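Every protein chain except one is present and positioned as in the full complex.
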Amino acid sequence: MTEILRTEGLSRYFGAVTAAEDINVTISEGEIVGVIGANGAGKTTFINMVTGYLPPSQGTIAFDGSPIKGMGPRKLMRKGLARSFQIPQLFLELPVIDNLAIALSAAEHRQFQMIRPVRTPERIKAADEILEQMNINHYRDEMVTAMPQGARKLLDIAIAMLGNPRMLLLDEPTSGVSMEEKYTLMDTVMEAVRQRGLTVLFVEHDMEIVQRYVSRILAFASGEVIKDGPVDEVLADAKVQELVTGKHHRTPEKEGDA
Amino acid sequence: MKLERTELSLIGVAIAIAILAQFSPNWLVFTLTLAISTALVVMGVVMLMRAGLVSFGQGLFYCLGGYAVGLGGRFLGITDALVLVGLGVVVTTVVAMILGLLMTRYREIFFAMLSLAFSMILYGILVKSHGLGSTDGFGVVDWTLLGFTPGDGQATTTALMLALVLALAIALFLNRYFKSSIGLACEAIRENEVRVEYMGISHRKVLYINYVLAAAVGSVGGSMTALAAGHVDPTMAYWTISGEFVFIAILGGTGHVAAPFIAALIFTLVRTYAVELAPNAWQMILGIVLLLIILFLPKGIWSLFTRKKGAAS
C-alpha cells in the first residue's frame, strides 16, 4: 500500500500548554484509522495542523509524498485533503441546498462567477444525490438552523466530500448525537466513504464505535501518540487503558465552544 | 436569455417611472433622481452587508464619483454625461482596488472604522483644496447626453432618464450577482469563514471583488447626484453621510435588489419635509427609527448578523 500522509516530529505549543508533541504517524492509502484520547489530548490540534489551519511549532507533514507544511486549508483541499469539524462549520442562515451548491462551485473552481446562478441544474443534481446518500434530503430547502445536530454533522461531512478529496479527517463525527443515532450515522458515513474509496482518519470517544469501523488506532494522551497499532493491541495496552479508555473515558462533551 | 419575474418587474417599474415622470412636477422628478442615485450608493453598502461587513465610509466612493464628474467637466472639458459617469467608475475602481488590498483583511468594527477613516481622508484633502472651493465645493458644468443638449427645464428629466437606465442595468446585474457563485460566497463568508476556506474558496479574493464592485456602483450614485444637483462639495465624503447610507440600507434590508430603492425613496421624501418642518429633529427621527428597526424589525437586516434564527431569503 502506498503512503498518503506522514508526519515527523509534529509539535504544537500554546504558550506553556503542549497541545501536540513529537507526533510521528504514517498512514497508507485506503486505511481507516481511529484516533482516541481524552479531552484535551491534542486530537483536534493534530487535525488542525495536518489540514493547514494551525501552523505547527515544529515538525514536518507530507501528503502524497510531498511536503505540505505552510499550506493553508484552501491549498490542501485542492490537493485532496478534507475534514469535518467537531462543531459543524456550516452556513447557518443559508438553505442546505446552497451550502452544498457553494461547495460544488468551489470544487469546480467556479467560485468567481458573477452572473451564472450558483444553483445550476448539475449542481442541484449532485447536491440531491449526496443529500440522499446522507439521508438528510428532507432538509434540502430548510435553513441549516432548522437541522438537528446529527443532520448537521452529516451535512458537514457531505460538504467535505464534495471537494473530491482523497483523504478525509473526521473530528468526532458522532459527538452531540444520541446513542441510538450514532450507529446509523456512522453506517451512513462509512458507506459513503467506502464508495469513494477514501482514506479516513476519525476521532471518536466511543470505543465500541471505534472497534466497529477501524482496523488501526492512534491513542493520544497529553499531546503525544502513546500507542499506534491494530485495534486489539492498542485497546489492550496498559497505558492506553489508564490514560484513555479507563472507566472515565466518556467525559462530558463541550458544545458550542466554536 | 430568459428573464425571470424579478427582472420583468424591475423593467416594468422603470418604464412606468419614465412615463409618469413626463407628467410630474420638476421637484418630484428631481427628488426621484436623487433617490435613485442614493439607492445606488446604498446598494454598495448592501453588497458589503451581505458579506457581513458594514461600511461607514461608502461616502468615499460616492464623493469620488461626484468629483470625477465635476473635475472631468471642469478640467478635462468632458461634457457627455455617460463619459463623466464612466470616468467616475474608472477612478473609483482604481482607488477601490488599492484600498481593497487592506480592507479585505478587516471585519466587523475594524472594517467599519477603517472605511470611515478613508472617507475622512478624502474629506480632509478636499476641504483643504482651495482650488476646488474648499468646503463650498464647486458647480458641475452643463452636460450633454450622447450629443443631445438638454434645454431649459429638460435637464432634470434627462438626468432622471439616465439615472433610470443606469440603475436598471445595475439592478438587473446585481439581481443575478446575488444568486451567483460569488454572490453566495459573500453570504457564506458572513456565515462562516473557516468553512469557506476549507471549501477551497479564497475569502480575500471574494471580498475584494465584492468590495470593488460595491465601490463602482456607489460611484455611479455619486456621479448621478452630481449631474442632477449640478454641484459637488466635500460633505459627500463626510462620515455622517455614509452613516445615512447605512441607515437606508438597514431600513430596506438586504433581502432584495429593490429594497434599497424603496428605502432611499422613503428617506429622500421624508427628509424633504422633515428638513422644512423640523430641521432640528431630523437626525433624532433617524436615530429613533433606526433603533425601532433594530428592535422590532430584526428580520430584514438582523438575520444577517445574529447567525442564529432562521430567516426568509
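Labels A and B are assigned to the chains in the order they are written; within every chain, residues are numbered from 1.
Keep this in mind: a residue touches a chain if its C-beta (ideal position, glycine included) is under 8 Å from a C-beta of that chain, and two chains touch if they have at least 3 such contacts.
Note that contacts and distances are computed from a predicted model.
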Per UniProt, the name of the complex member that is left out, chosen from "Cytochrome c oxidase subunit 1", "Septum site-determining protein MinD", "succinate dehydrogenase" or "Amino acid/amide ABC transporter membrane protein 1, HAAT family": "Amino acid/amide ABC transporter membrane protein 1, HAAT family"
Of B:Leu28, B:Leu82, B:Met113 or B:Val270, the residue in touch with the unshown chain: B:Met113
Candidates B:Ile78, B:Leu145 or B:Ile250 - the one touching the absent chain: B:Ile250
Chain B residues touching the omitted chain (full complex): 54, 56, 102, 105-106, 108-110, 112-114, 116-118, 120-121, 123-125, 127-129, 194, 239-240, 243, 246, 250, 280-284, 286-288, 290-291, 294-295, 302, 305-306
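In the analysis below, only the chains that are shown with their structure count from here on.
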Residues on chain B engaged by chain A in the complex (per definition of touch): 173, 176-177, 179-185, 187-188, 190-192, 194-195, 197-202, 205-206, 209, 303-304, 307-311, 313
Touching residues (chain side chain A, partner chain B) in the complex: 51, 53, 72-74, 77-78, 82-83, 85, 89-95, 98, 101-103, 105-107, 110-119, 142-143, 145-146, 159-160, 163
